[in-house]
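Note sheet for the following structure.
With one protein chain withheld, the remaining protein chains of the complex are depicted in position.
So, subunit A:
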Amino acid sequence: MAEAAESPGDPRTTSPRPLMRDLKAVGKKFMHVLYPRKSNTLLRDWDLWGPLVLCVTLALMLQRGSADNENDGGPQFAEVFVIIWFGAVTITLNSKLLGGNISFFQSLCVLGYCILPLTVALLVCRLVLLAKPGPINFIVRLFVVIVMFAWSIVASTAFLADSQPPNRKALAIYPVFLFYFVISWMILTFAP
């Protein structure tokens, strides 16, 4: 309490309850991804908790193989992890090299949070896969994945496009497109 009076600072650490603040911030960002609106305040308060949770969830659900097997989906788990984080870092470096006006961690934050629609798509796909396999099954999954893929792209460009100079927007956005495409591909071709 005394610290808050001492100096203005990061509201997260001057508040006596940093845990609740951070949890609320994470929840707010998830809401922003679901209803994308241009909002400067969202970008300024970045955190990487959402991307971590989403990444772990995605990696856990994309595993093949049985639990008692020696080779229990280990490589696929680490693969998904590395693809997501390495991909996000590469896109961020790319946008910084193109003269983008966004900081490293902000960009990672946005890209990570916008994986949420694809995680939902994966959940839906797993449920659909419990039903009888066949062309209809595949068409439903394809439709869901395409819709969520478009949602991810829209959500991330709503935040990222503004930070680029106008003539470089396409150059900065196409790696994002590729990134979510690879993840969507992993989701679509998943078979337990």
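In this text, contacts are C-beta pairs under 8 Å (C-beta built on N, C-alpha and C of every residue); 3 or more make two chains touch, one makes a residue touch a chain; residues count from 1.
Please note the rule applied: contacts and distances are computed from a predicted model.
The UniProt record for the undisplayed chain lists the protein name "Golgi apparatus membrane protein TVP23 homolog", from the options "Glycosyltransferase", "Autophagy protein 5", "Golgi apparatus membrane protein TVP23 homolog" or "Complex I intermediate-associated protein 30, mitochondrial".
Within the whole complex, the absent chain has one touching residue among A:60, A:93, A:127 or A:142, and that is A:60.
Among A:52, A:93 or A:142, only A:52 touches the chain left out of the display. Listed for subunit A, the residues touching the missing chain in the whole complex are 2-3, 6-7, 9-10, 12-13, 18-19, 22, 43-46, 49, 52, 56, 60, 63, 67, 70, 72-75, 77-78, 81-82, 101-106, 163.
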